[in-house]
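Notes follow once the structure below has been shown.
Of the protein chains in this complex, one is absent; all others appear in place.
And then subunit A:
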Amino acid sequence: MASLSMTDDSRFGLRRQVRLAGPLPLDSGAALGPVDIAYETYGTLNADRSNAILICHALTGDQYVASDHPVTGKPGWWWRLVGEGKPVDPARHFIVCANVIGSCMGSSGPASLDATTGAPFAMRFPVLTIADMVRAQAMLLDHLGVARLAAVIGGSMGGMQALTWPTLFPQRVESCIVIASTARHSAQNIAFHEVGRQAIMADPHWRGGDYYADGQVPSAGLAVARMAAHITYLSEAGLTEKFGRRLQGRDAKTFGFDADFQVESYLRHQGLSFVERFDANSYLYITRAMDYYDIAEDHGGSLAKAFTASKARFCLVSFDTDWLYPTAESRIIVHALNAGGAQASFVELSSPFGHDAFLLECPELNRVVDGFLKGGRA
């Protein structure tokens, strides 16, 4: 019955946006309301509402998990995992992916208008946490009529959200897939983010975050932030294989500061194309949320305690060349889950591509995710 009406229901489909009254109480003590959430749904919620899967995106990701990006025109960022004939398949699953709050693709963030002033929030937007993002997702699922998730899946920051879900809503999550992620941000993780934030705030166009009026955005600072971060997404071996010390469009070094090397040119391109689709203040807010993330800290220092109320099955995947969220971080989660007797699976997959591997071609990842999701129905 539900399935027949879904095509007529404006809550479901591509490029959806909803304004939820809230207010959403935040970890900081502040509250956010109303809360705008931009999202997409794929597939159909079945009659007993047991086939819902929430996909959580990474730092600079968005809701376009399996449809073309409206700005870049590129295919959905996880089309390899989500789509027809893929492990997460709209033919079988009802799939939801929402832009996290704090971001800039249609959900409430620093670029949104503050109803009390009529101007963009900028740095007056409340500081958020990963848990706040998850609570906003729960509000969206309430709106969509989804009480329980067959699975919540995410990579990188998406994995942080996925792992947070069963700690906040143990009754709502049946299984949880956490890929290339961690249970807490390390000092090194925080350090790299701080470099990015300082680059943004050092840009004269940043102006304390109030740059929306005249279109003079801190693109140089944001590009540098992206360049620094991008290095952490790749492996040393991957960079060497892709670029080595090869020169860019020239036969000899220029003895100047042009992008002599291919790797420089590549990073500059990454930085420049990023500023076209991302808001610098959102970058500040979301990196901050990641830095504040430490699930054990929220549970008296015990990661195992965070999951004791949950009956969920867990699947963790790391990549051997990922030095941003290395395998050791996934093992910490696995050990905590084992200590609590949770049904946990964990595998370290091999890839030359570093942290980015979770977004790239990896048949083994698809096999693991597919088997894990189907295993729940055995």
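Operating definition for what follows: contacts are C-beta pairs under 8 Å (C-beta built on N, C-alpha and C of every residue); 3 or more make two chains touch, one makes a residue touch a chain; residues count from 1.
We take it that contacts and distances are computed from a predicted model.
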Its UniProt record identifies the chain omitted here, from "Putrescine export system ATP-binding protein SapF", "ABC transporter permease", "Methionine biosynthesis protein MetW" or "Acyl-CoA dehydrogenase", as "Methionine biosynthesis protein MetW"
Identified contact with the non-displayed chain, of A:L14, A:A309 or A:V347: A:V347
Which parts of subunit A are in contact with the chain that was left out? 313, 315, 331, 334-335, 338-339, 341, 343-350, 364, 367-368, 370-372, 374-376, 378
